[in-house]
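First the structure, which I've put down as structure tokens, then a few questions once you've had a look.
A single protein chain has been removed from this complex, and every other one stays in its place.
We just call them A, B and C in the order they show up, numbering each chain from 1.
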Amino acid sequence: MALQEMTYRDALRKALADSMTENPDVIILGEEVGRYGGAYAVTKDLIKEFGPERVIDTPISEPAIVGAAVGAAMAGLRPVAELMYVDFIGMTMDQLANQAAKIRYMFGGQIGVPMVLRTQGGTGRSAGAQHSQSLEAYVMHTPGLRLAMPATVADAYHLLRQALTKPDPVVFIEHKALYTLKEMVDLDAPAPDWGKAAIRRQGRDLVIVTYSRQVHYVMEAAKKLAAEGIEATVIDLRTLSPLDFDTIRTHVEKTGRAMVVSEGVMTAGVAAELAARISEECFDFLEDPVIRVAGEDIPISVSTALETGSVPGPQLIFESAMKLLSSREAV
Amino acid sequence: MALQEMTYRDALRKALADSMTENPDVIILGEEVGRYGGAYAVTKDLIKEFGPERVIDTPISEPAIVGAAVGAAMAGLRPVAELMYVDFIGMTMDQLANQAAKIRYMFGGQIGVPMVLRTQGGTGRSAGAQHSQSLEAYVMHTPGLRLAMPATVADAYHLLRQALTKPDPVVFIEHKALYTLKEMVDLDAPAPDWGKAAIRRQGRDLVIVTYSRQVHYVMEAAKKLAAEGIEATVIDLRTLSPLDFDTIRTHVEKTGRAMVVSEGVMTAGVAAELAARISEECFDFLEDPVIRVAGEDIPISVSTALETGSVPGPQLIFESAMKLLSSREAV
Amino acid sequence: MNQPQAVHRADAGSNSDLPQLYRMMRRIRTFEERVGELFVRGQSAGSMLHLSIGEESAAAGVCAAMRDGDRFTTHHRGHGIFLARGADPARMMAEIGGKEAGYCHGKGGSMHIADMGLGHLGANAIVGGGIPAVVGAGLAARHHKTGAISAAFFGDGATGQGILYESMNMAALWSLPCLFVCINNQYGMGTRIDQATANPRLHERAQAFGLAAETVDGLDVEAVAEAGRRLVDGVRDGKPAFLVIDCYRFYGHARKDKSPYRDPGEEETGRAKDPVAFARAALIERKVLEESALDTLDAEVAAEMDATIDFTVAQHEPPLSSMFRDVYAPGEPEPEPVRTRIDRILARG
Partner (left out) sequence: MNQPQAVHRADAGSNSDLPQLYRMMRRIRTFEERVGELFVRGQSAGSMLHLSIGEESAAAGVCAAMRDGDRFTTHHRGHGIFLARGADPARMMAEIGGKEAGYCHGKGGSMHIADMGLGHLGANAIVGGGIPAVVGAGLAARHHKTGAISAAFFGDGATGQGILYESMNMAALWSLPCLFVCINNQYGMGTRIDQATANPRLHERAQAFGLAAETVDGLDVEAVAEAGRRLVDGVRDGKPAFLVIDCYRFYGHARKDKSPYRDPGEEETGRAKDPVAFARAALIERKVLEESALDTLDAEVAAEMDATIDFTVAQHEPPLSSMFRDVYAPGEPEPEPVRTRIDRILARG
């Protein structure tokens, strides 16, 4: 296949279809994944291609969907369980954290749980407090789980393909605002390594570490920063577990300044982990504190203005970087 | 009441009894809280004193227990829902995070959810991977919730009493290894302010920030450090939300070195938030990186040696502080 | 304490009164049509609008059996229920539009609307999420001896959620004044009820947990009201109950859904089971009201509902300054905005 234009949604669908074709043990289960084609149309028409025994519409029973995926994975299938919104992960945390994540360890390494939990999160559709969250921190805080959050069309494809070969449970969080993202991709080109961050832009002045939709906001901000003479390195983590800290360290040591950007709520979130690590590991290289630009410590409103104001956007990222860089002179 | 010896468990029971006597709207609901007296005997005999309509034994239905407490709180009661182990919080995270935590905000401030979710966590009984966790980070990461984790007998009493007057949902996490802790207390003496950290020890060389059972381990380590000529300030946070960062800042600015100690898993946990904050806010005062001593990023084994090895203990805290302080010379 | 206050409701205390039931159903129908219009005009907050057209008899009928002080929660398709419990349609519409004049100051929207004064403990965007709250409200009613009931309204899809069974079990065990109302519109999104369970006779489940339970045909609002009254009488005496109202979701799941997964023939049959038209025909046939009187009534309702749009469009969104308000109670420590925090950290120089 040559370079072609594709959406994030279609790349995900293609990843599922290719994996299902390749591995007859891959099945999909979740609410509306079959006839309806998925609430965000990611699984559209897969039921026609692979049949209702492999693309399984479930009742509205999130805990049992995840639990059934755990059992299916232990019994030799490669299930992809779909959670319509990551906001519903709360009801599944027992099956996810107490079962899926711990089974290999508790059982002394006898068996793993090679399942993928696909879901989507984030703001962007005024969907309100219970349909707009970014809850990846719950997952990152749970040993035994892997966590992938693609920002680009190519990564949507490759990370999902790779997740479906991994021996451990992978939580795969898409961003609802990215489904219509279109990019030119050549999916036959070699895939980047699983667990390796991508350098989306390189600069001498500061490092901005981010993932998922915020990658795009950060790139937008970086462009504006460049216009002001400030050059940022932008690191897209791609997976939060494994976490490619080596890449972060290398670049922060070069620039001496770092900012982390996450749509998730700031307190005890992913941004906290990243900021803490950079602060610890790059201590002697840092000229300024690591700045966290993250979701506000509040629920998301249905009101559009408040929704947008609750999470980082290009302007906040730009301004924060400007302040960070200008603080150099001040000190 | 004058000074008297009391256990953590008895202090909790007295807090419940005093609150129930004072406020007829306080009820308790949970598994085995009545006739059985609570899995850790905290609610022993309360059913005799207050009757089965106020001390309510429930079926084994964690999601609905928390959900019923939400409704009871909205309808004018002051429920104390008991979760036998914090490890079960996974099944209740939807009711806790999507309902209890967000209701005041989503409904535009019309009403709050003044409930207390009492539970206990931590290692110490070789109870295995699903009965030994420290999951406070999930709670701290959820806006709208308050979080109290008492380390001392007096705090067990006062924090629970205060939690039962608060307008917002409070998750109250006891430590299973502290129930038999005995201390001399005068519960009539004025209570410390809610939301204010306690300085358990003061020293010039470093600040150790911690909470819950680790306070005792840190105090033990601090004694050994003192024998080596190192004086640590020990801060017991008491509540993680609200978080008394002013106290932390004041002391870290004085010593220039900080360590945070938490039994919870390190990655994206409470220790990450504390380390990130100290690193950001005390940047110009820090002579060394903030050190995180936290639970390993692994599940807990039933094997005693592995269990103990999975979480911080006095020796690891002591050694880490020694290393931190000796790194001073090295630089 | 938060005791619901008394308000005037069109149908309160006049349960078997078909004209009143008809008026309420017409108000719901028209309101929902206006909600659709708000959406089309780009004035609704978000795309997640779930209309209850076709289900009016459930709201009007069951709510007619409730009284002041009773509490309830609803699912995401709850506009009609709230109206039937006395909501001000203008404030509802404003909330749906995400405006500050709305019931929740524009923070909640259609799926998170609530009003403590009317006993509305909240709509919910989590399927099944509002169900256990009525168990707690039932405990409170018993504790305070208010004689109130608490009712959970939800869809057939929520019968997939385990928390429903946990809640019913508790209500039965403790003999709480709780009513579980399952509005079976045959679909959860694109999934027909027989594609979601092997036994679609949903009330049998409640019976197995020890609740009084029945299914009623939603075409006839008087039958719904009658079943509601019968069960609510028992509920008030501590015999919790479960009522299924069979009906049909006339349109898509949410505003944008065109229901491609449904057979046009099926849709036609389904929409023919129109409780509003059925009640109108009965009123005429029984000579309770003449067609012209009904036309006048309908026009009155249309005017009332038109006004809600005008009202909403004229309102403003909540100010950005309200963003950090009401995370915690007034006077409690508040979250610090990210921007303030960054400024503070960098201002150290």
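Definition applied: a residue touches a chain if its C-beta (ideal position, glycine included) is under 8 Å from a C-beta of that chain, and two chains touch if they have at least 3 such contacts.
This structure is a prediction, so every number in the text was calculated from the model and none was measured.
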- Can you list the shown chains that the hidden chain touches? A, B, C
- For the full complex, which residue in B:17, B:127, B:191 or B:226 touches the chain that was left out? B:127
- Message: Tell me which of C:166, C:246 or C:298 is the one touching the absent chain.
- Response: C:166
- Message: Of the residues C:72, C:103, C:154 or C:209, I need the one that contacts the missing chain.
- Response: C:209
- Can you list, in ascending order, the chain C residues touching the missing chain? 160-166, 169, 172-173, 175, 195-199, 201, 204-205, 207-210
- Item | Positions on chain B where the hidden chain makes contact | 31-32, 35-36, 39, 57-64, 87-88, 91, 125-131, 266, 288-289, 291-294, 296-299, 301-306, 309-310, 312, 316, 319-320, 323-324, 327, 330-331
- Mind pulling the chain A residues that touch the left-out chain? 25, 27, 29, 53, 56, 58-59, 61, 63-64, 66-77, 79, 94-95, 98-99, 103-112, 143-144, 146, 166-168, 195, 242, 280-281, 283-284
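Everything that follows uses one rule, which is that only the chains that are shown with their structure count from here on.
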- How many Å are there between the centre of chain A and the centre of chain B, using C-alpha atoms for each centre? 30
- Euclidean distance of C-alpha centroids - chain B vs chain C, Å: 39
- Task: For chain B, write out the residues touching at least two other chains, lowest number first.
- Result: 63, 94-95, 98, 105-106, 143-144, 280-281, 283-284
- Message: If I count partner chains per residue in chain C, which residues reach a count of at least 2?
- Response: 106-108, 112, 124, 126, 129, 162-163, 327, 335, 345
